[in-house]
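Now for chain A:
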Amino acid sequence: MTDATSEPGSGASDDATAVADAITEPAPAESAAPEPEPSGPSPLGDVAAELFARLEEELGDAILARAENHGTLIVRVRPDVWSDVARVSRTRLECDYLSFVSGIDWLPAPKEGGDDDGDTSSPAQPSEQTVGVTGGETRFQVFAHVQSTRRHWGVTFKADVSDAAPEVGSWTSVYPGADWHERECWEMYGINFDGHPAMRKLYLPHEFEGNPLRKDFPLLARVLKPWPGLVDVEPMPGEGDDEAAPTPDGGDS
Partner candidate 1 sequence: MSTTNPPEETMPDIEIDPRDLRHLADAQMNVELDTGDMILNLGPQHPATHGTLRVVVRLDGERVISADPVIGYMHRGYEKLTEFRTYPQITTLINRIDWLSSFANEVPFIDGAEKLMGVTAPPRAQYIRTMLTELSRIATFVLFLGEMSLQVGGITPAFFGFRDREHILNLIESATGGRFHPNFNRIGGIKDDLPWGWLSETRSAMQMVLNSCDDFEDLVAGNEIFQARTRSIGIIPGELGATYGVSGSNLRASGVDWDLRRDGAPYLVYPELDFKVWTHPDGDSYARYMVRLQETRESARMVVQMLDQIPEGPVMAKVPRIIKVPEGEVWVETENPLGQMGYYIVSKGGTGPFRVKIRSASFSNVSILPWLLRGVYVPDVITILASLYFILGDIDR
Partner candidate 2 sequence: MNLLAVHVPWGLALGIKTLIVLIVVPTGALLLGYVFLLKMMSHMQSRLGPMEAGPHGSLQLVADGLKFLQKEDVILAEADRPVFKLAPAVVVLSTFLIFVVIPVGPGPGGVVSNLDVGVFYALAVSSLSVIGVLMAGWASANKFALLGALRAAAQLIAYELPLLLAVVGVVLQAGTMNLQGIVAAQQDGSIFGWGFIGNPFIFTQFIGFVLFMVAAQAELTQTPFDMPVAESELVAGYMVEYTGFRFLFFFIGEFGTATAFAALAATLFLGGYALPWFHGTAATVLGPFVLIAKMMLVAFFIFWVRFTYPRLREDQLQSLAWKVLIPLALFNIVLTGTLKVLV
């Protein structure tokens, strides 16, 4: 397990901590709490170190945080350099292959009916807001994964997106394949990609309203019919503590 909690990158420590103070308090505290506080950024593997060195050379203090997570380097950058990231990753990192561009909404899943009613809308989820291994300051993030077909490495990039005007730069001029990914992210999260040539709905009908993958967009089927998942957990056969209680059917299997 190479899972490591991130700290702001060394080049950007002042900037990042300054902003980190402004965000809601649980996020950094939660993510840092379970592990002993590392003195600096966690050590990277050889490949990740090489990648990060190249990135740092190009992006400098625009890198806010980094982590090596299950063998993948995750780098969080300032949103204003998002489109530069594409260019840098294609040139300096030799990542010619675009895997995906997508978004994430860190808002805790709303509970229908409150906590004391038990789970009604979804499987048990902690209700605090966390922001993943590289931290974050906003509710929305965009993240993307690029890979190199020659060097066989890959990087995941993340960037915060402001709640008020969710917008980052488009990657389509560097990775033409980002076209559909960004359209999907736009319709699902309402995150706009500045510079995208034809932003229109991809999956959804043109008249669809709302952004379905946002956490506050309810899954209608779950609202109408409560989630039965945890209610009817039956005992495994042969488990001693449950055998004393006979089932109503009287089955003695």
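To be clear about the criterion, a residue touches a chain if its C-beta (ideal position, glycine included) is under 8 Å from a C-beta of that chain, and two chains touch if they have at least 3 such contacts; residues count from 1.
A word on the picks: all candidates are chains of the complex that A comes from, given by their letters.
Since the model is a prediction, treat every value here as computed from it, not as a measurement.
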item: Numbered candidate touching chain A, per complex, among 1 or 2; value: 1
item: Residues of chain A defined as touching candidate 1 within the complex; value: 1, 3, 34, 57-62, 69-72, 74, 80-81, 84, 87-88, 90-92, 96-100, 102, 104-105, 109, 121-126, 130, 132-133, 143, 145, 149-150, 152, 154, 156, 172-177, 179-181, 188, 197-198, 201-205, 212-213, 215, 219, 222, 227, 229-230, 233, 236
